[in-house]
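For this depiction, one protein chain was excluded, whereas all remaining protein chains were kept in their positions.
The first chain written gets the first letter, and so on, giving A and B; residue counts start at 1 in each chain.
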Amino acid sequence: MIHFDRQAVNADLHHPHGPAGLPATMERIVADKHVAQQQVPWQELRARVHDIKAYSIANLDKLLVEFEKQFTARGGTVLWARDGDEGGRHFIDICVKHGVFSVVKGKSMVSEELELNERLAAGGIEPFETDLGEYIVQLAGQKPSHIIAPALHLSRSDVGKLFAEKLGIEYTDDPEELLAAARERLRQRYLEAGLGMTGANFGIAETGTVVVVENEGNGGLSASVPPVHVVIMGIEKVIPRLVDLPPFLHVLARAATGQKLSVYTHHFTGPEPGKAAYCIIVDNGRTKLLEDPKTREALYCIRCGACINVCPIYRRVGGWSYGWVYPGPIGSVVTPAMVGIEKAAELPFASSLCGACQEECPVNIDLPHQLVHLRHKAVEAKAIGDAGERRAIDAWAKAMRSLPAYRRATGLARFGASVLGAFGLKPGPLAAWSRRRDIPRFAKQTFKEWWLRQKRNG
Amino acid sequence: MGEAGTSRRYSQGERVAFFMPCYADMLFPQVGKAVVTLFERLALPFEYPMEQTCCGQPAFNSGYWDEARAVAQHFADVFRPYEWIVVPSGSCAAMCRVFYDYLAPESDAAAVGARVCDLATFLVENVGITDVGARFPHRVTYHDGCHGRRELHAGDAATTLLRAVKDLEYVELPAIEECCGFGGMFSVKFEELSTDMGAQKCANARATGADVLVSGDSSCLMHIGGMLAREDAGPKGPAPHMRTMHLAEVLASTS
Partner (left out) sequence: MADLYPRAAILARIATALRDEPARALPEPQPIFGAEPAADRATLAARFRDELKALSGEARFVATAQELPGALAQFLKDREIASAACQNSIAVRWALTRLPEGAAFSAADADKLRVAGARCAVIAAEALLADTGSVVAAFSTSGERLLPYLPRTCIVIADESRLHSHMTLEALAPLYARARAGERGEFVIITGPSRSADIEKTLVLGAHGPQFLVVFIVGVTP
């Protein structure tokens, strides 16, 4: 059962601890992004990538079949996995086939969904995270707190202490020295590993090309140093042609970090002699998003993190409050849909529906509408709202459907408010309201009553 | 669907209905009186259909769509005869213009809902006036409610009207695009988040040095105003006193 951790708002997350204070960081990122976005015809590009994604999702099965055909024609092997069990089994089979004992991993949110690290470890295979943030978080035994910046919640001194303890180096909090230490350790890993795993930002149906976008170079090294490259790709990543890619590249980096382009845009086009390439195509609940026409648009997501960066709720609670792999607005949509509304019914309600997420989204996904739709699904599934709430809503609806009922309810509410006020009583919602806010006073005469009196007096 | 105004011009003779948000009816009737004053001053004929109650948003946002549809149907029955339905709330206007169609696509309620506009947009884009003959000699800042801003793309109608008010000194709110934290039931179900966001909004408002915080949404003002009042009375010492007022009240003001 996923509970939204609202207590995190009391945690130190949103008070500055050094320059890593979450809200300040997020504000800076959003400001940088807006500068970068003004350099391109941003709204036009948004519309274009939205349309390409709409076509791609509408033709998903055909495009996946074409991708498989082309990837295979160029010497790769495509495997399909409905869930973590199947994905893990494929991965281990590949390792066994190629005699692999250690694996280097580029960043892949899908691999987090599948709990791949745990599955590999159980199978006796050591997976090493190579993305610096993921490497830090792995060393610390924690989960990533943001999809683009996994170690956002740690300050430099946190990392310094961690490295001193786990890597046996002398304590330093200088990011350059820390990076050098990580780089040295990871170099060895790349060279020794029998297999490298990456995710995929895009899969090109036309040529079976796998596109990986990154800044550090660890994706390139994970894919190219070991003799075997395994790509883990969600079904929704496939787009039709290579020529469809440039608009996505132009919005992705700008929305994610405010860069014009990420440092590396890899296009892997098939294993060369002496190498092997696999692509594991993963469902893991994505077809559930597809099956509901109102959540289908969530599959247009290109995992840039922009909605997360701008969300006022995320800024106050951080990435672990959302209970699963994806935080923020996109997490609040995909998690209930993928793991089941009964298990994550609270998430769509942990939002003021301000709409900033859609405004930032480079693909213009209608996240607020999807959130309110999922609220409805939660109510229908009786996954949220107790009998008391249902009775209250029912009574409210009856009061709102006719004038006499409304007037009776208004009178009753006014009377009730005065009684509560007289006794200083604050049941449930009133107590919650008035912890930091004064309660608005019930007017002696409602507008409707005033108007009626006015009319009577001419 | 969903755009701020149809940009169709209002012409004399077309029937205009005034829709008063349910919570404002009970808690802030002065907003309604201000709209009446304003329309009378502008010699804009309007009607207030007595049978009106609510747009249904509380049920819709909470996921109770059957109940929301029933209330929306009542709304449609009441307001069907009118070409223009004006409401002093971006939030209610968005519910009718955008979400009635989401709730019941291509229904009669959706068709009626499409004729709803928020007060500021109606005045600026449909009636075509920016100077409503108001006077309000104070320093004012404006909070832009999220629904008006993002669902309706209501743009600058409200600030346009404020800037035309005589002797009004307008100062822009820092981080105007950030949500105040009200969000309907969110304000009590996730109270700590709601008030943390509200505290930020209050701090931004006070930073402008304005005497009054104005908004087109009484719902936001209920939340922000409640926090300002609590802060003003608080133990931390005197805070610069700040009032909250609805846009209609400022526009109705002539002294």
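Just so we're on the same page, a residue touches a chain if its C-beta (ideal position, glycine included) is under 8 Å from a C-beta of that chain, and two chains touch if they have at least 3 such contacts.
Since the model is a prediction, treat every value here as computed from it, not as a measurement.
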Contact list for the unshown chain, restricted to visible chains: A
From A:D5, A:D51 or A:E359, residue that would touch the chain that is not displayed: A:D51
Touching residue (missing chain; options A:S102, A:Q142 or A:T265): A:T265
Listed residues A:S108, A:T209 or A:S351, member touching the removed chain: A:T209
Chain A residues that touch the omitted chain in the full complex: 18-20, 25, 28, 40-41, 45, 48, 51-52, 54-55, 57-61, 64-65, 73-75, 79-82, 86, 130-133, 136, 149-152, 154-156, 159, 175-176, 178-179, 183, 186-187, 191, 206-207, 209, 215-218, 220-221, 223-225, 227, 235, 240-244, 246-247, 249-250, 257, 259-275, 281, 283, 287, 290-291, 293, 296
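To be clear about the criterion, only the chains that are shown with their structure count from here on.
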Rounded Å distance, chain A centre to chain B centre (Cα mean): 32
Chain B-facing residues of chain A, complex: 6-7, 9-10, 14, 312-313, 316-317, 349-356, 358-359, 368-369, 372, 375-380, 384-385, 390, 393-394, 396-397, 399-403, 406, 410, 413-414, 428-429, 432-433, 435-443, 445-448, 450-452
Residues on chain B engaged by chain A in the complex (per definition of touch): 20, 22, 24-29, 31-33, 48, 50-51, 53-54, 56, 58-65, 67-68, 70-71, 74, 99, 102, 146-147, 149-151, 177-179, 181-199, 222-223, 225-227, 229-230, 233
